[in-house]
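One protein chain is absent from this view; the other protein chains keep their places.
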Amino acid sequence: MTLLGGLDYASVLVFAAAGSLAASRAQLDIVGFAFVACLTAVGGGTIRDLLLDRSIFWMANPTIILIAVSVALVVFFTAHLLESRLKTLEWLDALALSVAVSAGTGVAILEEQPAVIVVLLGIVTGVMGGLMRDVVCNEVPLVLKQGELYASAAFAGACATLLATRSGLSPLLTLAACTALTFALRAGSI
Amino acid sequence: MTLLGGLDYASVLVFAAAGSLAASRAQLDIVGFAFVACLTAVGGGTIRDLLLDRSIFWMANPTIILIAVSVALVVFFTAHLLESRLKTLEWLDALALSVAVSAGTGVAILEEQPAVIVVLLGIVTGVMGGLMRDVVCNEVPLVLKQGELYASAAFAGACATLLATRSGLSPLLTLAACTALTFALRAGSI
Partner (left out) sequence: MTLLGGLDYASVLVFAAAGSLAASRAQLDIVGFAFVACLTAVGGGTIRDLLLDRSIFWMANPTIILIAVSVALVVFFTAHLLESRLKTLEWLDALALSVAVSAGTGVAILEEQPAVIVVLLGIVTGVMGGLMRDVVCNEVPLVLKQGELYASAAFAGACATLLATRSGLSPLLTLAACTALTFALRAGSI
């Protein structure tokens, strides 16, 4: 598995958990959990792939959907054990955002897009899954709440990934550092 | 006309009626009726076709848009005669869901997608049109209401269509039986 492929898996895992918690707050049934988990997990990457006109990352690899559904099943049976689903959701979402921004930026760099587009696709990949989840679940989108460094954290992470790649840093180091940066900014405002 | 093409027509017809009723509840003007009717009628199939990277089913065949618009006009002048627009909307939506799930699953099988993707695309085709209608019309999405077997009915219908096709049942019988199954599950929870 490539590094970027691994990042896609990681963000799917964490976004699916965040999506399932949103489904839990909306008191959906078990298929509703799986539906919202998949929407959150693959939403941002799907829009990235549609815009880049490349094949959708999970169509070529249905395992990704199975991972999201498995996470939804686990959360369905354990969500009631959490003290605060909203707090956990926000932390998971912050983690998924960080990983997804790095993954989205990395793919756009691979596709040799200009800098502006690379940064924008990084933000889109990170932000859109959670945004669709919130719109579908009738919650105020996290990206919109005042005082939350949401789009800003994604923007900083995408810029840093781009700069580090252009300056020749190793991919592993780049992605690790930029994920950490996005997460630190976002987590600092929760 | 092929069987699948006919199903697409049928789901457009019924979804357009459901969309027009939502427009009526939101007290839109006549073009607003047509807009919401088209969004509901072709929304799910459009996302399916974008994901599959095939040509959008209604771009190649504008008659589909004309059907949706005609339905919107008829509903515009008759909606006030209904006793309960919400109840009628839910029943029409259940019928359209059933037909669209079969149509979406059928197309994905034709495109030789793996089983997981087939089921997912069946659900997407069935659910997304109504979901976009509800988001745009500021209603709580039907797919989210508690106690409604919405995504679950779509899931069961898509699985049944896949199983029946794999076991060699005739297409006509498969699609009829699976539409009936989805409808029974969904209607039972209205």
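First chain written, first letter: the chains are A and B, and each begins at residue 1.
One rule holds in what follows: a contact is a pair of C-beta atoms (placed from the backbone, for glycine too) under 8 Å apart; a residue touches a chain by one contact, two chains touch by 3 or more.
Computed from a predicted structure; not experimentally measured.
*Asks:* Using the touch definition up top, pick the residue from A:Leu50, A:Leu82 or A:Leu169 that touches the left-out chain.
*Replies:* Final answer for the missing-chain contact: A:Leu50.
*Asks:* Who touches the missing chain here, B:Leu3, B:Leu82, B:Val135 or B:Ala187?
*Replies:* Per the contact definition at the top, the residue touching the missing chain is B:Val135.
*Asks:* Can you tell me which of A:Leu131, A:Ala160 or A:Leu175 touches the chain that was removed from the display?
*Replies:* Touches the omitted chain: A:Leu131.
*Asks:* Using the touch definition from the top, which of B:Ser20, B:Thr46, B:Ser102 or B:Ser152 touches the missing chain?
*Replies:* B:Thr46
*Asks:* What residue numbers in chain B mark contact with the hidden partner chain?
*Replies:* 26-32, 34-35, 38, 46, 50, 55-56, 59, 62, 65-66, 135-138
*Asks:* For chain A, which positions touch the chain that isn't shown here?
*Replies:* These residues of chain A touch the chain that is not shown: 50-53, 113-117, 120, 123, 127, 131, 135, 140-141, 143-144, 146, 149-152, 154-155.
Basically, only the chains that are shown with their structure count from here on.
*Asks:* Can you compute the centre-to-centre distance for chain A and chain B, using the mean CA position of each chain? Integer Å is fine.
*Replies:* Chain centres of chain A and chain B, defined by C-alpha means, are spaced 29 Å apart.
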